[in-house]
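One structure coming up, written as structure tokens, with questions to follow.
With one protein chain held back, the other chains of the complex are shown just where they sit.
Here is chain A:
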Amino acid sequence: MKRFADLLELLALTPSRLRKLEALRRYFSEVPDPDRGIALAVLTGELDVRNVKPALLRDTVLAEVDQTLFALSYDYVGDLGETIALIWPHKAEGELPGLAELVDLLNHTSKADLPRVIGGLLSQAAIHERWALVKLATGSLRIGVSARLAKTALAEMSGIDLQEIEEVWHGLKPPYANLFAWLEGKADRPDIDHTARFHPLMLSNPIEDRDFEKLDPRDFSAEWKWDGIRVQLVMGSQGVSMFSRTGDEISASFPDVVESALGQAVLDGELLVGHDFDARSFNDLQQRLNRKVAQGKQMQELPAFVRVYDILFDGDEDVRALGWEARRARLEAWFAENPQTRLDLSEVLPFSSWDDLGKLRRQGADEHGHEGVMIKLRTAPYVPGRPKGNWYKWKRDPNVVDAVLMYAQRGHGKRSSYYSDYTFGVWKGNEIVPIGKAYFGFTDEELKQLDKWIRAHTTASFGPVREVKKELVFEVAFDSAQKSGRHKSGVALRFPRINRIRWDKPAQEAARLEDMDAFVG
């Protein structure tokens, strides 16, 4: 347990991704089964300690600590788990059992007995270990480590491709002994039923202007680029599951889709919300995404559907090796055989030249708010990852606005001594109100100049944040703007980045809040 506690602390406090990976690699190669498998389950959010809930931990502590003192402490620390770890008042002899034994103990203790058992464990733990113990028991880590990072460490440790690991991942269960045996070359790749698992997605590259000369439009097909989230529907004999692009299962949030889908296949498409397949804004979709479990009212107001654009398995048959055109024919035939209420086919756009398609793209953006178009090689098989020359995205031109720098914050990792996170705003009457925050889009050299400017123009400091004189103008590029109750300006930008630093432009000439209305879709 001590080893795991040290790992969690390092992961929580080390800003460098490379160092996190190194620590994970070392942990997974040095710690034996089944403890390492339990650690992997904790880090990927797959571990479920069913009976231990935050409320139970809190009650266990309140039996030992005065309620008022606990409340004052919680108020100060701000995090329930950490408050519990820090405040536990008893110390007992002995060492904590290993991770797997610990989880086993928690899962096999009766509810009535849990407070006593947890109290005993907290007393035996050193302070660092208490923190890890609480994190483990409640399953909420919040230490800035994604499941993907843990899997990346496994890939680096074994030399096996991350995609291969992701292919089998969803058919595996903690403590993953068969996975580790495979990674260490001691066993074959675990045999998984494809109808129950996620298959890594094929991704696109942005198209550059110079690419068009080399590409013959007759070799390509085009579709709208939809503004939803990419999903994979795995429809097998056991039922239907829906996964996000990173392989997280999101079926529980979208029962309206999952329960109404019929047939067997693995499909690739875009999750959207709207009535009668009329897609609404990403903002509306987000309301559904924010819910772990769907609510009836929301499902009525914002019904979800999937606009399907590819097929990976037709029934049981793996069709990924076929070219796009052949897969498209399969997909259309599959739809004809399996009528759907919450799945529809993505339309193929007719065009004969790149200019044609360019016109369509502009029109789609202006009239329907489409994000752009996808361009797919007709002969390309379905290959996971981002193979060059197969799929392209041609986004519509970004919107730009001239905004004034308001606050700057220190960055993380290599940038921690630089002010590299910028909040900017536009004029509302005589004041400037914030509309967004960006931390990329500039060169290292520009970062140094900005850092220097910020230090010389600071008017106030709040912890790591500096307020600056409202004098510097950024040309900010962004994909779209939305109404937002969270910002004082009432506007929020999607994917903002610094396009240019307008050292020359007076702040008085920056945009006004009224100008933003044109962008709000």
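Quick notes on this one:
Keep this in mind: a residue touches a chain if its C-beta (ideal position, glycine included) is under 8 Å from a C-beta of that chain, and two chains touch if they have at least 3 such contacts; residues count from 1.
Quick note on the criterion: contacts and distances are computed from a predicted model.
This figure omits one chain of the complex; the name its UniProt record holds, of "Cytochrome c oxidase subunit 1", "Hydantoinase B/oxoprolinase family protein", "STAS domain-containing protein" or "Putative mRNA 3-end processing factor", is "Putative mRNA 3-end processing factor". Remark: the omitted chain is touched by one listed residue; of A:89, A:385 or A:506 this is A:89.
Of A:48, A:66, A:347 or A:366, it is A:66 that touches the chain left out of the display.
Listed for chain A, the residues touching the missing chain in the whole complex are 9, 12-15, 65-66, 68-70, 72-73, 76-79, 82-83, 86-87, 89, 127, 131, 410, 412, 416-417, 463-464.
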